[in-house]
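Showing just some of the chains, left in place.
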Amino acid sequence: MDIQFTEEQELLRSSVQRLLRDQYDFEARRKIVASEDGLGRKQWAEFAELGLLAAPFSEAAGGLGGGPLSTMIIMQEFGRHLVVEPFVETVVVAGGLIEQVGSDAQKQSYITDIIAGTKLWALAWTEKGSRFDLATVATTARRDGDGYVLTGEKTAVVAAPWSDYLIVSARTSGHRHDRGGVSLFVVDRRAANLDLQSFKTVDGRRAAEVSLRGVRGELLGREGEGVAALEACRNRAIGALCAEAVGAIGELNAATLEYSKTRKQFGVTIGSFQVLQHRMVDMFIAHQETLSLMQHLSLSLNDDEAGVSRLASGAKSKIGYAGKFVADQAVQLHGGMGMTDELNVGHYFKRISSINIQFGDPAYHVLRYAQLDAAA
Amino acid sequence: MELALSPDDAAFRDEVRAFIKDNYPAEMRVANPETDLSKEQMLLWHRILHNKGWIAPLWPKEYGGPGWSITRRFIFEQETTRAGTMPPLAFSVTMVGPVIYTFGNDAQKNKFLPRILSGEDWWCQGYSEPGSGSDLATVRTKAVRDGDHYIVNGHKTWTTLAQHADWIFCLVRTDPTAKPQSGISFLLIDMKSPGVTVRPIITIDGSHEVNDVFLENVRVPADNLIGEENKGWTYAKFLLGNERTSMAGIGRSTRYLNRLKKIVKAEIPEDDPAHLEFIRDITRVELDVLALEATELRVVAQMARGIDPGPAASLFKIRGTEIFQNITELTHRAIGNYGLAIREHPVSANRFMPGPDYGHTASEKYLNSRKLSIYGGSNEIQRNIIAKAVLGL
């Protein structure tokens, strides 16, 4: 059902909106992306100051207790502005994992720094051939004294070049595809024997191939239970990414509709062509449906409902396909302009297409939804 | 997916659920209730609901409605469709009833409303004419005033279940010189009047659901005119806008999806590559249903807060019918070679139908559901409506 926001939630939303309107227009974003670092440290500090980095954390962990609904509110606005800073990676994914399975000491130390905006994080879980399976892990962790030593290769780790810490999944027992035997480790990104090969991503971020050759790691959560922790983490990440996608979809629809009302061809506005009208109606319907699913998923995450994992897969898939449809059509209806790097439309397209890869593509989640149904 | 309900509403939901379970007539549980029930069978549930006071959820209390909140109406609708009950005839309760209590005079209210509620009168809708399609303003049926009567001549078509009807509510042209939408009146006609002839139209699934209705010099008392002469278009538009969320058909789609899953499980071994493909295709439709249901719940919640849902009905009609057509296609595909067979009408127990029971109506439903994207304002028209009303194009 439609979420009627509390006063606090409305306040959060309007303050994010104000901040981004003032400091994160498309030109400002372009400069951030083109900078050496590719990251707005100043903006990140503003996010911290405004309390965004604290919003989803529980009050016990020093946060504002806003949970998945505050993540939804923030990410929808971030999606509208194509924010590149690693809120999902640092706050939702790493912060969420630490809050979920970390020791008191870890929470105390790491979450405090995240909330303060002084440390950035990334999650290194994908490997060559793992595709979207959390349990396919060949990287190993060997006990060594009171710590562990990690060896292996992680691929396409988004935000790794920006990070101070990585959470790395590694195998403490079992074989490559076993669900059991995977553990999570906190690794200092500047640790000895850890190498990054950095590259730019299609959506204006930085990522890296990560090579670990005997890197010291600190266990996060219980040994061998990493996959279950990652699954819960993925649900939250999907909630955030879906909200971001819905924000982008809304902007694409608004831009396309406005363009269709001003742009003329053959003496009339292109919005007067019935074929394009119906296309925009389908884009409108897609937005309505994704908005509903996004809210539904966020409420389920908030209440930690039993079927939330299945619902996350369903939403990721349906919103993914809808986003792809809207992005395709937004570029098509903008014609040549939609193909240029100058206009924001292509950048929404690219962000949506990257969201559709992160944490599993729509086709993967369709089958996962079906499997969880069969299992239920 | 469930609404988060207050304890009172939850109790109401349980009451509805139990009532259906205990009272829905077993003899109405046939494969294709839309085509296979007799008139008397169709009315069984209507009468039970009437006795309970639940027959007209939308009506104000003074006319015999139960006085439910929007949430309760939605609960009732959700429970009845999920349980697979055959809804009472929409033309009577949902369509002509509200027109009569909104625009009719007291004599009309007193005469017609109780008989609608009790099921005594069966109504059909005289809107479409040959050549009118989704453009209802092209009414050519003429009504000429003659003393205290109208003389009506014309030809209505696609008239659903007219073969059972006692009354028909008609759009008729009373001013041939006015612009298309201005010269139309809303007239109630007794089907037993001399000059009314009903001719069946058989559709591609072999069923008899719709009819031609010919009106030849039919004398209709002027008392049967609703509201003012030449204002009929206003009442017709009111009526068309009166439906909201029910068009999404979530309950129906969910039931047919469950049946489809059973068919796939029974017909297609798991090691057949077709199996995985069905799982994929079915799951994508399931997610379509999920998204539409979430949207329906969102709109209901907004309506309960007094927010106008705009042309949400068009969205629900488009997606609801696309989804259901897709489900019937998948079912027809799943049943394999038996999809070649079709039941013969009128249905007779003597006729042989091959294959498993659950497949007997696969072809028929597949064919019949082609109409969904055409009838009630084609999906193209619905998209035009959204383009204009929501997008301002």
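For clarity, chains are labelled A and B in written order, and residue numbers in each chain start from 1.
Following the convention adopted for this analysis, a residue touches a chain if its C-beta (ideal position, glycine included) is under 8 Å from a C-beta of that chain, and two chains touch if they have at least 3 such contacts.
Since this is a predicted model, take the numbers as computed values, not measurements.
Counting every protein chain in the structure file, not just the single copies shown, gives the formula A x2, B x2.
As a convention for this text, only the chains that are shown with their structure count from here on.
Chain centres here are Cα averages; for chain A and chain B they lie 43 Å apart. Chain B makes touch with chain A in their complex at residues 1, 3-4, 279-280, 282-284, 286-288, 290-292, 294-295, 297-302, 305, 315, 318-319, 380, 383-384, 386-387, 390-393.
Every residue of chain A that touches chain B in the complex is listed here, in rising order: 1-2, 4, 257, 260-261, 271-272, 274, 277-278, 280-282, 284-285, 288-293, 295-296, 314, 317-318, 366-367, 369-370, 373.
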